[in-house]
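Take a look at the structure below.
Excluded from the complex is one protein chain; the other protein chains are retained at their positions.
Here the chain labels run A, B and C in written order, and each chain numbers its own residues starting at 1.
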Amino acid sequence: MKTPFIFPIRVYYEDTDAGGVVYHANYLNFFERTRTEMLRDLGFEQNELRAQAGIIFAVKNMQIDYLRPAKFNDLLHVSAEILQLKRASFTFEQTIKCGDITLCTCSCRIVCINVEAFQPTAIPDFLFDAFLTKYNEH
Amino acid sequence: MKTPFIFPIRVYYEDTDAGGVVYHANYLNFFERTRTEMLRDLGFEQNELRAQAGIIFAVKNMQIDYLRPAKFNDLLHVSAEILQLKRASFTFEQTIKCGDITLCTCSCRIVCINVEAFQPTAIPDFLFDAFLTKYNEH
Amino acid sequence: MKTPFIFPIRVYYEDTDAGGVVYHANYLNFFERTRTEMLRDLGFEQNELRAQAGIIFAVKNMQIDYLRPAKFNDLLHVSAEILQLKRASFTFEQTIKCGDITLCTCSCRIVCINVEAFQPTAIPDFLFDAFLTKYNEH
Partner (left out) sequence: MKTPFIFPIRVYYEDTDAGGVVYHANYLNFFERTRTEMLRDLGFEQNELRAQAGIIFAVKNMQIDYLRPAKFNDLLHVSAEILQLKRASFTFEQTIKCGDITLCTCSCRIVCINVEAFQPTAIPDFLFDAFLTKYNEH
């Protein structure tokens, strides 16, 4: 049982809004950067998956809870865990923390998409097996 | 019983990603522009609400379903309805359509925030009454 | 001799940063939206130009002067004029105003790109002639 994948993200001016805090849509960028880095950590580059396996990943749905605001210059730590794994989709549970304080959580379902047809397709076996390992760590 | 507030939004290059469709976080921008325009349609400017009543609005949570992708140059129509109204928060139900096709739906709870304390505060009466009218239209 | 093309743009929270004003990179979005709308006003849709003529437009260089900041909720008017026209590129002069106050100006050269080769290519005649008309209006 391993801890979830964690990725550090710094808050820059581009991420904030006139309310003085991170603009609510930009947390979704932080979540996606972290999913991308978790895939990279597993050995998968999404540009290669697209070129070689003809697949991309698309967000199907998302639930986000905004608990406390992140501010300019904060150093955040964003987590990603695979909590459910199906043939053509998988569900991530993610959190954004600043120090010990949880700022934002999300649950999102990601669908594997055939890039030509732009339709859902089965996750390739080599990828499914890698996800299964991560999934079984919980 | 009136139809919900509807706002037209054009998709520009800035909204899209290398998948060829609108980047998933950017739908949240479209939803917020529409909530802002609904408030303006009710007679309220958020910069004045901040300066005169000391309040801003913050997204507390959000559920988003991505049904079909929006593409570069699409002309979208985004709706906003108030479905629940409490003393310090209100819930919007929103959709994004391209023609007759629904591309994305969201439900989000918005909290009224005191801009000094950055804490939830009661919605001012003049605003609450305007929301109540909208809410009762359903 | 006609006035330049003018497009109205509202400033939303997504456009601002923690400095309380529009984030400097986002003015480039406003400039591009306006170039896109000028093309549309001339009768050209960029998704059709890409599908039918195999071309897209890319920014080659840009000079931007930030004179005064735009703020949340400002209603801006963004202009676009073609000041130079070559076989494979054209130069825009653009301004962003709030009321009578000029906030930002830019000069940018746009190159016509063959979408397959991602290389500069001659502007198609039907488009060149339309630009020439605009150019000669000055």
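We take it that contacts are C-beta pairs under 8 Å (C-beta built on N, C-alpha and C of every residue); 3 or more make two chains touch, one makes a residue touch a chain.
Note that this is a predicted model, so its numbers are computed, not measured.
Novice: Of B:23, B:90 or B:128, which residue touches the hidden chain?
Specialist: Per the contact definition at the top, the residue touching the missing chain is B:23.
Novice: Could you list which residues of chain A touch the chain missing from the display?
Specialist: 10, 12-14, 29, 32-33, 36, 45-47, 71-73
Novice: Could you please point out the chain B residues that touch the chain left off the display?
Specialist: Its contact residues with the unshown chain are 13-14, 16-21, 23, 25, 71-72.
Novice: For review purposes, identify every residue of chain C that touches the missing chain, sorted by number.
Specialist: Counting only chain C, the missing chain is touched by 19, 24-26, 28-29, 32, 56, 58-66, 69, 118.
Just so we're on the same page, only the chains that are shown with their structure count from here on.
Novice: As a quick test, compute the distance in whole Å between the mean CA positions of chain A and chain B.
Specialist: 24
Novice: Can you compute the centre-to-centre distance for chain B and chain C, using the mean CA position of each chain? Integer Å is fine.
Specialist: 28
Novice: Please report how many Å separate the Cα centroid of chain A from that of chain C, as a whole number.
Specialist: 34
Novice: Identify all positions of chain A at which a residue touches two or more other chains, and write them in rising order.
Specialist: Correct list: 19, 25.
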